[in-house]
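With one protein chain withheld, the remaining protein chains of the complex are depicted in position.
On to chain A.
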Amino acid sequence: MSDVVEKTLTALPSLLSLDSHPGSAKLSSTSKLGNLIRGITELTSKHEEEKLIQHELLAIKEQVSSPNTTMMKELMVRSIYCEMLGYEASFSYIHAIKLAQQGTVLEKRVGYLAVSLFLNESHELLLLLVNTVLKDLQSTNLIEVCMALTVVSQMFPKDMIPAILPLVEEKLNHPKEIIRRKAVLALYKFYLIAPNQVQHIHNKFRKALCDKDPGVMTASLHIYLQMIQENPDAYKDLTPSFVTILKQVVGGKLPMDFNYHTVPAPWLQIQLLRILALLGKNDQSTSEVMYEVLDESLRRAEMNHNITYAILYECVKCIYTIHPKSDLLEKAAKCIGNFVLSPKINLKYLGLKALTYVVQQDPKLALQHQMTIIECLDHPDLIIKRETLELLFRITNAQNVTVIVEKMLEFLCISEDDHTTIDLVGKVAELAEKYPLKYNEWFIETMNTVFSLGGDMMQPDIPNSFLKLLSEGFDSVEEDRKLKLFAVNSYVPLLRGEPGKLPQRFLQVISWVLGEYSHLREDLEPAEVLSLLAKLLDMKNSSSETKSWVLMAMTKLCKGGTDASVTQEVSETYSSSLDTVLRQRAHELQYLSQDPELRARVLPRGSCGNFAFVSEALAAGAAPYKPPHQRQEELDQSKALSLEPYGLSLPISMSSCSITDRQSPTLLSMSSGLSGDTLKLDGVKRVWGREGYLAQREPVEEAAQVEVPSPIQSPGRQGEGDSLHSQTPTQTPTPEPEQEKQQLASSLFVGLASQSSVSLMGKSEPTPQRFRRKAKGQGPGSSFNASEQISSSLISPPSAVDNLLCNNLLDSNNASELAEQTSQLSQRLTTANGTCHTEAELTEPDTKGCNPALRRDNCVVAADPGPHDDPGRLTEVCLDSYLPAELSGLSHSEIAPLCANQSLNLSACHVQKEDSLILVVFIINSSESAIQQMLPAGEMTSHSVAVGQYSLTVKRPAVHVEVVGTVSYQLPAGTSQSLQFSYKVPLTSFIRPFVVSTEEYGTMWLSFSHDTKQNLTLINDNQEPLTATLNALKKKLQLHVVEVIGMEGIVACRLLQDLPCLMHCRVNAGWLAVWLRSPVPDLPDCLIYHCQRALQSL
């Protein structure tokens, strides 16, 4: 179709003769309008245009006052032309209203059209239209009703709404859909300009929403979008309705003529998605209602047409706005990938925009597309570049701020658009101010560039807040001094150079800073500063505002004596200035320079007098400062900027570690990718897409890294490793520009991953979830929550657990007095490991163990007679055989005596199962009498053994986990007794190997936020030290060695089922540099302790 349009439009010049064309046939070429149009098409200059239009205006004016209304329509169109070209035709306004009032159908419509084009909504002539509208609304001619409603929904005087409201409301019940639809739109207009007037008809809006005609329903959505925007809570109940509507639209239930290029009502879909986003925001239950239809929308919109992408974009935005659902997020993220990777530039742009929105929710997504982002940053189209910077602005953290700011400044240098400059300068300043402490010099230098580039266009708040920051300083006095000194140091050469080229604002900043802080630089004589400042006064282009800043600075600096001549001269020159402010300043300078005492009183050093007005204004109730771009952001709710610096959430150890340390893991995953099954290195982004380039090493080093021959490979990788080495010379050197990009990526996206899991806290954590899903089954007590509970007792909840426990032990004891036990159950197991904040939770004993335990009990009886004089011996020799059968095959720790009293003897051991740790407690009745009502074992005959098993989980890791328990029992005499015990288990008993692929490792690594680093001793025997050390650790701590490449190795383990810990090891100067990461606090620290112990004990 568009081809047709192009063809006919290309043929235009030949049609300008106006003769043969069908469209123009209706108008004779000799008509006045025809003449005007011809005149307009033949224009060659602005001057000619003016002449033509002025002439035309005169002609219209003359004709318009004649009573010949048949010409009126044409006159109106001619007036519209004149106004369109920018020439006012105000004399025709009243005639437009007249035409609307008196004309026949088309004339009337043109009259209304002219009114809507000529007048703005507050124009007083609009009042004259009310009667016409009123009349037309009551017309029997539907076309006239239609026109009236159209104009009402475009513009209507607010005060006159009551006059026509009943008529419009009436139209809501009109049999014709077009009338109903236009009535709804008119009500929407009323809602926009006077919401109070239509408050009483909200139920009619609902009726419109449920209208059988899709057009009427669509019109009502405008009202709902508006109302929901203002108050989403009031319309939550409509969510299912909107969902149903969207489902029907997506499912193709609308008549065919609503389709656009076979896509059903795309703009309606977009509207509905926007509404759903508003409703589902921060509301889980409402969001859940819409998951299905969103999924459906994503699925349906697979056709390759722009409009489906427009819908997808809205869908993705909706998914990332509402309460998150992981698989939808995954699909949406994939969808964004299709956008940004698209060769179509419009889609790429929209993809970047979507990404910009989404990274505020999930900064990690930027990592996935980092290479595309880098490419877009170098895109020849400035718009793409600009949008990319917008994206980067939102992922800025303390680590990448310097690179991102550098990129922004680069763009500023080439941008010619003032608005962009102002906006970007504001953003750079905002970023620079957000992270000033760490990079003193960088901050000052960046701000210098901002001032130079932003010039005098930039927001005045920027220099003001800069000076405020400088004067108020930070917590550290020393840092403050350094920052100020650096500012002084950087300004002096600027003034010595060519200050004439600097923008006025910058000069003002410089003079203020020099006035306040130049004393910090000891080798700088005030006299020199004064003369530099005086030079500014002499410059021709210095504004008087700048001059007054300079004079104030000089007032602060002058001390009399040698400086006197300069100040004297200056103050004399300006005390006769015509500018009153300058004259005032000059007088101040004069008096204060002569009276040091007064000067010290008026201008004490370090008082930032300039800002007194700020606090005064604040005290007087003024609104606090907000940069304009921020204000705009706030207006623009849907794109609200998170002002929380991402960097804050970084683990502290991160910033203190050296750069090479930080870089190693990804280098590793990089090389592992090389040795993996894909050796085709054509699309680097494919291989590295997920883990990213976070921390890239120097290209040279990288090449060297791969070439290091490492004879020891993990067995499975041996062959591939060999082939890798034979091929290294040809494939290692990545193309130069690629490497640059990778380096850039590493510096841009650093810190994103580690912060992501934190920033997502409370929302969704895609990666951990994915991980959790993989773990097979979770034991009942293994759910990991950071409960602060120190002790966990088996007693609560009383009934179920206790009964289970009792029955179990009862069975194992073959006792019969079941009835008496349940009441007094009080065995407690608690952890007491205060220093480590450890917790162990006892879960109910494995019920499956009942029967075997019962069987074992026979042995108890059998073994009974022998050792009954020496219970101690019994423990050593025979307790082994009391182990429940299902545990006997597994390795268990040495059975250690716990405690004893005159009647009971307790021993325990722990058994490592794959998914749990079982604590087995042996209770030996060493007395001659039976023990009654013992808990948890019920009744015990003399010299018998009861066995209890408890599955342990770790809630918070500690180096050792201590379990504390109590056995309470009743002696035959009837006295209740209890025996306390404690048992210590090293954390290593909970550690299990964790089998992951290198890729999974990479993904997880990025998402874990808790980390620790340490250097460990390497084992130096004949073997390759890294492998030897890793093997030793593997053997001792049950770690899983994921991969070893060259001098690096990655190792993974988990704490029982679900708490992973990743370890990255690198041989560095005779040490093994180990970096551990885990989603669990303290786990890395505890594990590193055990690693140390394990290696020391060798």
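Assume a contact is a pair of C-beta atoms (placed from the backbone, for glycine too) under 8 Å apart; a residue touches a chain by one contact, two chains touch by 3 or more; residues count from 1.
The rule we apply is simple: contacts and distances are computed from a predicted model.
A single chain of the complex does not appear, and UniProt lists its protein name as "AP complex subunit sigma", one of "Amidohydrolase-related domain-containing protein", "AP complex subunit sigma", "Pyruvate dehydrogenase E1 component subunit beta" or "A-type voltage-gated potassium channel KCND1". Checked against the hidden chain, the listed residues A:Q63, A:Q101 or A:T150 yield one contact partner: A:T150.
Annotation: of A:Q102, A:Q138, A:N173 or A:Q229, A:Q229 touches the absent chain (contact as defined above).
Within the full complex, the residue among A:E83, A:D362, A:E588 or A:E1043 touching the omitted chain is A:E83.
Checked against the hidden chain, the listed residues A:S65, A:N120, A:T975 or A:Q1096 yield one contact partner: A:N120. Within the full complex, the residue among A:R300, A:R386 or A:R505 touching the omitted chain is A:R386.
Residues 1-2, 4-12, 15-16, 18, 21-24, 26-27, 33-34, 37, 40-41, 43, 73, 76-77, 80-81, 83-86, 88, 104-106, 109-110, 113, 116-117, 120-121, 142-143, 146-147, 150, 153-154, 178, 181, 185, 188-189, 192-193, 215, 218-219, 222, 225-226, 229-230, 257-258, 260, 265-268, 270, 306-307, 309-311, 313-314, 345-350, 353, 381, 383-384, 386, 417, 419-420, 620-623, 632, 635-639 of chain A touch the missing chain (whole complex, contact as defined above).
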